[in-house]
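First up is the structure itself, then whatever we jot down about it.
Note that one protein chain of the assembly has been removed; the remaining protein chains are unaltered in position.
Lettered A and B in written order, each chain numbered from 1.
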Amino acid sequence: MPNAMPNTTPAAADASALLRRVPIDYLPLLILPLLALLALPLVGSFPTWVTLTIAGLAMGMMIFIMASGLTLIFGLMDVLNFGHGAFVSIGAFTATLVLLPMKDWVQADSLLLNLLALGLAVLLAMTVTGLLGWAFERIIIRPVYGLHLKQILITMGGMIVAEQMIHVIWGVEQIPLPMPETFRGVLIVGDAAVEKYRLIAVGIGLAVFAIMFLVLNRTKIGLLIRAGVENGEMVEALGYRIRRLFVGVFIAGSALAGLGGVLWGLYKETLTAAIGSETTVLVFIVIIIGGLGSVGGCFIGALLVALVTNYAGFLAPKVALVSNILLMVAILLWRPQGLYSVAKR
Amino acid sequence: MLAKLFSGDFPRSRVLAALLLVILFSLACAPFLTTGARMLNVAATICIFIVLAASYDLLLGYTGIVSFAHTMFYGIGAYGVGLALNSIAANWWAVFAGVIAALLLSLALALVIGLFSLRVKAIFFAMITLAVASAFAVLASQLSDFTGGEDGRSFTVPEILHPDFRLFDAEVFGRVIDGKLITYYLVFCSALVLFLLMLRIVNSPFGRVLQAIRENDFRAEALGYRTAIYRTIGNCLAALIATLAGALMTLWLRYVGPATFLSFEVMTDVLLIVVIGGMGTLYGAVIGATLLILAQNYLHALMGQTSAALSGIPWLSMLFHPDRWLLWLGVLFVLSVYFFPSGIVGRLRRSARPA
Partner (left out) sequence: MSEALLTLKGVHTHIGQYHILQGIDLVVPKNGLMVLLGRNGAGKTTTLRTIMGLWHASQGTVNFAGRDITHSATPDISCAGIAYVPENMGIFADLTVRENLFLAARNVKKAGEMDTARLEWIFGFFPALRKFWGQPAGTLSGGQKQMLAIARAIVEPRKLLLVDEPTKGLAPAIVRSLIDAFLELKTTETTILLVEQNFNFVKSLGDSVAVIDDGRMVHTGTMAELSGDMDLQQKLLGLALEHQY
């Protein structure tokens, strides 16, 4: 971004850089509005289309929050955490520790108290999953760097143990996760009915994306992460410890999964220990579609998957069962490395 | 003769050989050692899981690829036979047609998945198979007109396999030779043949190439082997055998449904069996399957007692609650990936060969 760079280079350099700006790969960005436009005549009714689209965007944002950490963890260290879903479950269950005792604030008809309760729940969930992520990286992942087979097995095993531990701690019954009072109900916009909570989920998702985007593009740490995804060895040769970077990303990714778990849990309203492993498949499809290691691809992939699911669910419920797979196949036929492939080594 | 039967791949450990003999003997004589229907059910389940897990070992242990679609093939076999018996007639033609259709479908799917994703990293394959398998499970439970949905379908088996069928009027060794017993021996013998067949496969030149690829695919490629093709063939073979295992299971249960055949729990069980038993040994599947199925059926009681004894301490008693047996197997699984990656069989073999 030339304008963010004062004094270092003559203005002429900036101008020519602006003139010769390289075309960014916009094609994947175009799919989303195209898909939405294509769905409009098929759905027929505009209000229904609005409802479906908002629902899809909300779902997509939640999946993005869960998946973004995973794709970065993979990109940076070539580690695929099959137990990522465990952090989603743990995040959701941890939120109950705040939201259930704080019934008064949750049920109060005050946006401020509701937000405070939710904020506290999110804070606790992210702290717990972040800390667990740190421990998970140290104990489970570190001994199996570079060994894909063992990574898959061991993180699967970690997932099984984590789910069982949730049973031990919280019991085997479903637990309700109460939605704060002011988040309930629908907003009527024109003829379209939009659930308030979905708008909130979209808002939080956009905020997370914006923060990630800024961190990855404007801070040294973010640039190092992006550089590390591309060529970790070179980052080390420049004098930075990529392990430390990775631990940080792992913690952040786990905490994001925890946040995603809270949002997803509120959306589902009841929790089971398998809530995380149920989303694992969606999350995997999203990061494959997006291109392993690409945050932007992950964002578009998540929205794409969610929109297609929602439109297909309305138009042809039977097709919706496999729409994700069909979407994945279509994308991979078009771009075998996913929407945005990360140049590797 | 024996060497030919085992394809020259012996247990290579006295303890292991003894264990295998005990398991073989118990399974072979199960109907005569016990009268309980539950025990016989356990024995049949062990037979089938040995085949299922060993076929998974073909992939995981011998080819080094992780698939989460193995239960999908198992389910295809089950649904193929089950739906054929349900919709055609309760005869052998239906069984035959069901098996053939299931094998063809499995082969086609395994080929497509393999060619689509085996060229790239192991991790990619694992994710894709997970996605495909879960979509298949959802389809099976949602297309209820065809599959019976979540409830699945019960059906009548060919007469000779029916529990009411009597081969002789008299008892043999104190046991009525009924349809259930015949089915058991059908399961047992098929499992034995399939297992020996797999031993043959992994010890054939083809099996050796697979192992070479697992060790160093770059080098195998340099030696002129088309690794993607070999992996795809390995994937197809494993899928076909899993399909047959599913067909056997459905004949035994006279029922087919998503929870029994397609759920992720089955996949977890198979993973636990192969890893704890010992990857890349095939015999590991025998030991692992026996252990896991016995644990599933009998560990409950033991854990129940422990839990009761600890009932004063809230969390600890929960830890030993009979339903938490998977927790302990999960811990065992993680530990065995770290500390003895070649599993029980590898352990036994190492102690049999003092350094």
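By our rule, a residue touches a chain if its C-beta (ideal position, glycine included) is under 8 Å from a C-beta of that chain, and two chains touch if they have at least 3 such contacts.
Since the model is a prediction, treat every value here as computed from it, not as a measurement.
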Omitted chain - touching chains that are shown: A
Chain not shown: contacting residue from A:Ile175, A:Ala227, A:Leu315 or A:Val329: A:Ala227
Residue ranges of chain A at the interface with the undisplayed chain: 1-2, 4-10, 13-14, 16-18, 20-22, 220, 223-224, 226-227, 229-231, 233-242, 342-343, 345
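The rule is short, and it goes like this: only the chains that are shown with their structure count from here on.
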Interfacial residue positions of chain A with respect to chain B in the complex: 74, 80, 82, 140, 143-144, 148-154, 156-158, 160-161, 164-165, 167-169, 172, 277, 280-281, 284-285, 287-288, 292, 318, 321-322, 324-325, 328-329, 332
In the complex with chain A, residue positions of chain B that touch it: 60, 64, 66, 116, 121-124, 126-128, 130-132, 134-135, 138-139, 142-143, 264, 268, 271, 275, 315, 318-319, 321, 323-324, 326-327, 329-331, 333-334, 337-338, 341
